[in-house]
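In this view, the complex is presented without one of its protein chains, the others remaining in place.
== chain A ==
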Amino acid sequence: MHKIYRVNMTDLSVKIEPVPEAWAGLGGRALTSTIVAAEVPPTAHALGPNNKLVFAPGLLSGTAASNAGRFSCGAKSPLTGGIKESSAGGTASRIIARLGIKAIVIEGQPAGDTWYSLVVSKDGVEIRPETETLGMGTFAVVEKVNERLGEDFAVITLGPAGEHLMAISNISVKDPESKIRSFGRGGLGGVMGSKKIKFIAVDPTGGAALKLADPAKFKAANLTFTKTLNDHPVSGQGLKKYGTAVLVNVINEAGGLPTKNFTSGQCENHDAFSGETMYDNIVARGGEPSHGCSIGCQIQCSQVYNDKDGKYLTSGFEYETIWALGADGLITDLDVIAEIDNVFDDLGVDSIETPVMFAVAMEAGLLPWGDGKRMLQILREDIAKATPLGRLLGGGTGHVGRAFGLTRIPVVKNQAIPAYDPRPIKGIGVTYATTTQGADHTAGYAIATNILNVGGKVDPLKNEGQVELSRNLQIATAAVDSTGLCLFIAFPALDIPECLGSVVDMLNARYGLSLTGDDVVALGKHVLKVEHAFNLAAGLGPETDRLPEFFELEPLAPHDVTWDMDQKELATFWNF
């Protein structure tokens, strides 16, 4: 991967640049955050000409490494006002890596009303005016682009929400079965929409196997790595069978399942939308319980979920989405949840921000609790068409809560809090408060050690040890997000010593380096510090590293606990 493609949408020009030496050892999140921090003024408007949208495969993307198909997208976030890196599966990362492209940087903004598409190939990028796909949902765009250009092209596209520059919008990536994976969080669809790009197609022609510094060592390390993925019960068995939705019952039993807009920690009807129920339905209806988001995935946490007649309803049906609709919004029919999930994908909206926003809208009385049919109607008629109501809701959870004068607004840095209540699971509260990304469970998944007994045990109800736990996880996560590996490799990495060693061996064999585990930790720390410095300069100071006040005021059943972490202790997070 030896070249950077730079696309200027102001003058519609393209440059192919060599990779600066300082960026040679970076990939994925490390590279997108480094480029955004170096080139975007922190005070820039996220939807203005000075923001940049950066795509980068990871350091191991495009190789034969298992689970290396993740793809990073970075920019200043229109939702949080801070730096954002979002990760997605799909086919694009591998194709782009094998074309030798280390990153695609999209900058500037066209003056007129013309929309464009980008066609990326081994030779560069062609900027073409686009009309036919405007207004289309993501599934139709993928079909149309593959028909127009070729079945094997990767597609990165906006749905209608991104065209309308909504803060809930995401960027969708075609997966191996022409369905959708998403750069979900942070409203990045709005950044792509502000540059008037409906879709990016990537021509795989001319892509080649990547040169490895030591092919034999790489192969051996990948075998060890893959064995650890298969040997760990979570990555080897649990995720394959039940998907991530297995957590519905786990988090409910632990008393941390935010229910009815974060007013209880348990939901009476939890088993109706659990991973176990999902599995039973999939098997009974001829779906697929195990399915990968990208080529080379061993873990197979995705699935294909059909309706009662055996017709496709959705895939990539995730715990956080199911939680938000099922427990937080009380829509307990799993088939309705699946239909809504598919509409989220089609409109190109974040399937965490959007349903958490809807639960706040339910509390505001805008629609009844549990009314999935009304939600579908609003999605199709208001959000898709950007009516005034659609624009109000499209602004996200914080926007809607403020509009209706609510105080129970579950956001940090204006990004919706996902599926784990921080009052009885305090480690994840530290992550929500301190991560550079706004509330994001994946940034430092303390659930592993607080609840799942992976990577040791730290009592979820005590404050002691949580800052250190979250810090270590956030550092490790920033490093993993830079490799292009799926974050779920963390389950074996936390429990099986050979796992992380084999990742370091693969990096060394790929690039001819002699990194140690300490170097990988140093990379993670560096990424966090680069992102933190950007946020401070953007106005997201220490006063924004905190949870909303209602967590301190409202005890959560069944543990009857509030959030009571000392703010000074939280601030020690950055002591590294």
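Everything below uses one rule, namely that a contact is a pair of C-beta atoms (placed from the backbone, for glycine too) under 8 Å apart; a residue touches a chain by one contact, two chains touch by 3 or more; residues count from 1.
Here is the rule we go by: contacts and distances are computed from a predicted model.
Its record in UniProt calls the unshown chain "MoaD/ThiS family protein", which is the match among "ABC transporter permease", "MoaD/ThiS family protein", "Nitrite reductase" or "SiaC family regulatory phosphoprotein domain-containing protein". Looking at A:445, A:534, A:551 or A:573, the residue that reaches the missing chain in the full complex is A:445.
Of the listed positions A:103, A:234 or A:267, the one in contact with the omitted chain in the full complex is A:234.
Interface note for the absent chain: among A:127, A:220, A:250 or A:515, the touching residue is A:250. Here one chain is not drawn; of A:31, A:46, A:73 or A:301, the residue touching it is A:301. Only one of the listed residues, A:488, A:534 or A:563, touches the absent chain: A:488.
Residues of chain A that touch the chain left out of the display are 233-234, 237-239, 241-247, 249-250, 253-255, 265-266, 271, 275-276, 301, 319, 424, 441-442, 445, 447-448, 451-454, 457, 459, 461, 487-488, 491, 558-559.
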